[in-house]
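All protein chains of the complex are present and in place, except for one that has been dropped.
Chain naming follows the written order as A and B, and within any one chain the residues start at number 1.
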Amino acid sequence: MSYVWAGYGVTLVTLAAYSVHLVRRGRQLARSRK
Amino acid sequence: MEETRRSTGSALTFSLGLAALVSVVATVALGLALPSTVEQSDFSRLIAIHPGVAWASYVAFGVTALAGALWLWPRTRRTDWDLLAGASAEVGVVFTGLTLATGSIWGRASWGVWWAWDARLTLSALMFTLLLGYCALRRVPGDPDAVARRSAITGLLAVLVVPVNHFAVEWWRTLHQGRSLLQDIPGNDVDGKFIFAMTLGFVAMTLVYAWLVVHRLRIARLEAGIDADDLDAAIEARRREAVPA
Partner (left out) sequence: MSRDGGSMWRDALLMAGKDLRVERRSRVTLNQVAPFALLVLMLFAFALDPDRDVLARAAAGLFWVAVLLSSLLAVQRSAGLETADGLPDALRLSGLDPAGIFLGKALAVAAQLILLELLLGAGVVVLYGVDIHGVATLAATGLAATAGLAAAGTLYGVLAGGLRVRETLLPLLLLPVVAPVLIAATRASEAALTGVQLDVSPGDWLSLLAVFAVIYIAFGVAAYGSLLEEL
């Protein structure tokens, strides 16, 4: 069962981290353009 | 309009993101609630996410190639297509990596090994290397048109070679009678729950992919647009000057 947690965990954490990264980078760029 | 935005968010990404989030939560909840099976005990619960991320990685691959082709075709050439190709490739790396990770975890759980060279995962591994090569190529600095052209050609070739890879790997691995991860999943007659969870996973991951690509594309446009907009404005100004003549 720990493998199941690992599988779900890896997926959700990776996607969340990447999402945060993109949103932050987007804000940074949008502000510097103004 | 874009100039006044303080982020790459918008009404579109808000609704898209909300849909993605809801479907992911539903997928996880449903997946974790799936019953244990005789063949695979708890591990079959991974059916809710592994096929989903694999599907999203194929979508990413296809979009990269298609957007590149649209850029290559002179009549449809727009910078946006090239930027979309690049954005989709980067998101594709994430999903392909997740396919390999979840596939490996599932294999470890089912078969006791982290990697068994089964045909499907090996194909994903090959696609992963193709995507990495594509992304490395894109990062080489150069004239935007040159970057777009060689990226588009590389992306198209990567997709054209996938069927060749598929047969090569399938034929290669049939000799070893490997078992596919999905073989032991009941679903056809006994429990539609598994198929439903898998399908929900497809939907959820596709929505996540779309949300990520829109943001990544806007980032790319911001990065490129800082110069391009000035250039476009200058060209416009020259064109207006030239008209009376």
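Heads up, the rule we're going with is that a contact is a pair of C-beta atoms (placed from the backbone, for glycine too) under 8 Å apart; a residue touches a chain by one contact, two chains touch by 3 or more.
All of these numbers come straight from a predicted model, not from anything done at the bench.
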Touching partners, among the displayed chains, of the absent chain: B
Residue among B:A69, B:A101 or B:I153 that touches the chain left out of view: B:I153
Contacting the left-out chain in the complete assembly, out of B:F14, B:W73 or B:W171: B:W171
Omitted-chain contact residue, chosen from B:A29, B:V113 or B:V140: B:V140
Missing-chain contacts mapped onto subunit B: 126, 129-130, 132-133, 136-137, 140, 142-143, 146, 149-150, 153-154, 156-158, 160-161, 164-165, 167-169, 171-172, 174-175
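As a convention for this text, only the chains that are shown with their structure count from here on.
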Interchain centroid distance [CA atoms averaged], subunit A/subunit B, Å: 15
Residue ranges of subunit B touching subunit A (in the complex, touch as defined): 3-9, 24, 28, 31-32, 42-43, 45-46, 49-50, 53, 94, 97-98, 101-102, 105-106, 108-109, 208, 211-212, 215-216, 218-219, 222-223, 225-226
Interface residues, subunit A side, partner subunit B - complex: 1, 3-4, 6-8, 10-12, 14-15, 18-19, 22-23, 25-27, 29-31, 33-34
